[in-house]
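Only a single protein chain was left out; the remaining protein chains are all shown in position.
After this line comes chain A, so read on.
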Amino acid sequence: SQFQIQTLASNSGRRPLCRPGPIPQCPKPQSQSPIPNPQSRIPDRRPDKRPVSQSPNPHNPKPQSPIPIPNPQSQSQIQTLGEARVLVRRPALELLSLLKGSDFTRPAVRYLIYGERGTGKSLSLSHVLHGCWRQGWLILHVPDAHAWVRSCRELLPSSHRRERLEQPLQASAWLRAFKSCNERFLTEVRGLSRVRSASDAVGVVLRELRQQCQRGSFRLLVAVDGVNALWGRTALRRDDGTPVRKGQLGTGWDLGVFCVDFGCILAVFWVGFGCIFAVFWVVFWPYPPDPSQEGFDALDPFVPIAVPNYSPREFESCYSYYLERRWLQHPNGQCWEGKGGEGREGRGGRGRREGRGGEA
């Protein structure tokens, strides 16, 4: 494998080191992938379904998970089939077990979920986040880092520093999401209604979290989806047309969730031995674009977790779930050719929804 891992952080407590090898090249993008469905129960490793969150049901009053589902594809599937089911796959299970068994007295471990396009990285992250939320962790979730560096409606010059710019809309949206996610932890969150100071409010929140984490009062999980956006080029322009470079975004983010400051916060974490705080970073790196060297250095060292395509068993399980929920309506969908025939087996059993030509 490209990354040589010496030890995994289990109970030994030794920090995993990995020496970065050559960054794997992304092969040609695959066709549409299905939503991961088959689950594997931990003891017997058989694919099976486990509902993550269900529509409100008086017989099943479990709390609904506030963690947002990443893709519009997943969201529409949840709405159509009436329930949110997640395929429990090996990468998510590994990550959950690693997080469970992690040692909080040590500095934070960073995990990087990588893989080809459409293999299920974002959904694995949602799965892990949900698991941690259920166990009572505080979640710091950035649903889509790419959304911050592109297509921003309001970009104001910051009140604190002259070169930096703020994104009040996105900051307030993130604060709202953060509040709904972590209601049981928060005593007060300022700045929600006053959109102007939302970015600063975000900075305040991060500073608070940092201090509180040092005391060890709760466990914090930081997850960024699409982390390579933070080191790539931004697509934002100022009013006069000059492009925004990545060092210039986000005053409220000066604790380093953003761009160049990312490096600062990470550097701070690694200073010295013996516990800084119990923060576990789970970040994403969908290839491509632009896994730049700078970002790599900033994130390094990390534990890489690969997310492969579906195995034949996962595909079969996914298919049977769709059949059970009546998503696959065409009578020919159940034969060998309807499932993809030789093409599917030739590609090593990659799961696919019936493609655009063969709908239903």
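We adopt the following convention: a residue touches a chain if its C-beta (ideal position, glycine included) is under 8 Å from a C-beta of that chain, and two chains touch if they have at least 3 such contacts; residues count from 1.
Please note the rule applied: contacts and distances are computed from a predicted model.
*Asks:* Suppose you had to identify the omitted chain by its UniProt name; would it be "Sorting nexin", "Small ribosomal subunit protein uS7m", "Proteasome subunit beta" or "AP-3 complex subunit sigma-2"?
*Replies:* The missing chain's protein name, per its UniProt entry, is "Small ribosomal subunit protein uS7m".
*Asks:* Across the whole complex, list the residues on chain A that are touched by the chain not included here.
*Replies:* 76, 79-82, 325-327, 329-330, 332-333, 335, 337-338, 354, 356-360
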